[in-house]
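Pasting a structure here, questions to come.
The other protein chains are all here in position, but one chain of the complex has been omitted.
Read from first to last, the chains carry the letters A and B; within each, the first residue is number 1.
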Amino acid sequence: MSESTKGEPILIADSIDVRFGDFQALSGFSMSVQPATIHALIGPNGAGKTTLFNALTGVRKPSGGRVVFNGHTVTHASAHRRVHYGMSRSFQVTSLFSALTVAENLRLAVQARHAAEGWVFWRGPARRRDISDEVDALLTETFLTGRADTRAGDLSHGGQRSLEIGMALAGRPKLIFLDEPLAGMGIDDVHRTKGLISSLSSRMAVLLIEHNMSVVLDISDRITVMAAGRKIAEDVPAKIRTDPAVRAAYLGSTA
Amino acid sequence: MQALERSPNLATAVVLATLIVLPFVVPATLASQIAIFATGALSVALLLGAVGLLSFGQGLYLGVGAYVCGILAKDAGMGLIPALLMATLAGAVLAGILGSVIVRRHGVYFVMLTLAFGQMGYFAVLAFKNVTGGENGLTGVPRQFDLLGLSIANPLAMYVFMAGAFFLVFLLVQRVIASPFGSVLAAIRENEPRSIALGYAVARYKTAAVALAGGIAGLAGGLHVVFLGFVPPSDIELEMSQRLLVIALIGGIGSPGGALLGSAFYTIVSEALSEIWPRWLALIALLLIGLVLFLPGGLWSAGRRISALFERKTAHE
Partner (left out) sequence: MSAQLLLFQVLNGVGIGMIYFLLSVGLTLIFGLMRFVNFAHGAFYLAAAYIAYAVVLWTGSFWWALLFGPVLVAILALIIERLLLRHTYALPHEAQILITFAVALIIQEAIILIFSPLGHNVPVPSALSGVLFLGPYVYPSYRLAVIGVAALVAVVLWIAIERTKMGSILRAGSESAEMVGLLGINVDRVFMATFALGAALAGLAGVLVAPLRGVEPFMSAEALGIAFVVVVVGGLGTLSGALVGGILIGLVQSIMSTLWPEGAQLMIYAAMALVILIRPTGLMGRI
């Protein structure tokens, strides 16, 4: 855990509204994330956490409000543009290139950051030693070195979740969105991944949706609690743990 | 096509061997046609195999290439190579323009639009019949047989030229799919939302692929008019798009070499059957249904399965 730094937030969400037809998924939601911190987003199912992620990362345009990232207003920027501003995300439902190897998945993620490389059509990818070095580093960081040549679809669930994180890291983001990274993981994987996420805060801000309360309370610098499309609490873990509104929203569900 | 084609050198060898053997097995004029339509089918196979985009409209670009090459040779007195280059460019530019619009749509919508625009080509030819000759086709195209000092007037020399052109395009396509650009196309084919989330400007990549395929088809059209000496309107009718698609599917889209196998099969079978039974196309259609249901990889994968069978047999011995 690192101390939250004062100064300009890396991400500001200002009065975000998202509507699906008649259903208001998010109402006037505002929050900010400080650089080099781990900021968790918790709340019961259906609270709108993934919808918020989608609005912030450009997968779904909000019907109202503003998103400012690293000083740029990105409210209506396309998803792939936001990646170049420094956002990166993993998905709640694992979304990988299942037919390709783990190494190729990571290589594609790294290549995306070197934007011009993707347009090279006259030679093979292997020539770029710097890219393959980055891939090796990512394999090590996500504990997947031994599985580099495995088909991503053949990995264990925990392995796939780790690969998801690895691909998000490849973008060297300033803010990484992790959507339930620990879901379905076994105890050992949870422990390792928790360490990995913790270590990220020295290089980037982390915005994390997670249901595993003990991990959240342990590694987060700040926690925002959502219910029914609104923010109901936001504070340091110690205060959130004892907040009566939070208790009420969860109605006894704990980790 | 797999991002890293399983054995590109083997594919190259098979293609080269086929190209060399072909003129000994069939008349040189037929062999030329095989090479030309293999080039056209390559444009379909590239889009479907590498990017996962099904196009019912590559005939449009082949037709455009043929007309551009023919008109430039006839009215502007352009030489062989420059006219072919212009045909390629015309196909690529038109495909790039149309492509930038239709890649915004996905799935069946995309396929429908390729067919609709594929239809458009014929009506454009009718609309400008002063230049194109309308329903009668473009006649009076000067025969250009001087290729940098060598003559391609005799059928065998013509075939060598056509085969050479196909081989160059084949090598180019192999290169492209094994390149970083090709890996992005494969990523888009495998999981488009993921590719966007990684930061790839997917629409731009798709448009580029469509433009490349359009250029290849345009070249095939130019080669066709060099071969025929005139441009029949059938070069731009929907039937051409369908033919290229069928050839690509029969040959198999898993490898660019499939286009040659498919073209050889289709051209030879249609020549042989059209005498016996004019409705042979119905048999091809039945074959297509069988392929889709039972052998999606086409002839190329059948070849691979047979060789895999041999490998297993020798391993057990």
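The rule is simple: a residue touches a chain if its C-beta (ideal position, glycine included) is under 8 Å from a C-beta of that chain, and two chains touch if they have at least 3 such contacts.
Everything quoted here is computed from the prediction, not taken from an experiment.
> Can you list the shown chains that the absent chain is in touch with?
Every shown chain touched by the left-out chain: B.
> Could you tell me which of B:Ile20, B:Ala76, B:Ala127 or B:Ala272 touches the chain that is not displayed?
For the chain that is not drawn, the touching residue is B:Ala127.
> For subunit B, which residues touch the unseen chain?
48, 54, 56, 98, 101-102, 104-105, 107-109, 111-113, 115-120, 123-124, 126-129, 134, 238-239, 242, 249, 278-279, 281-282, 284-286, 288-289, 292-293, 296
Here is the rule we use: only the chains that are shown with their structure count from here on.
> Starting from the mean Cα coordinates of subunit A and subunit B, work out the distance between those two points in Å.
Result: the chain centres lie 43 Å from each other.
> If you look only at subunit A, which of its residues touch subunit B in the complex?
57, 59, 79-80, 83-84, 89, 91, 95-100, 104, 107-109, 111-113, 115, 117-125, 128, 167, 170-171
> In their shared complex, at which residues does subunit B touch subunit A?
Against subunit A, subunit B makes touches at 3, 175-176, 178-184, 186-187, 190-191, 193-202, 205, 208.
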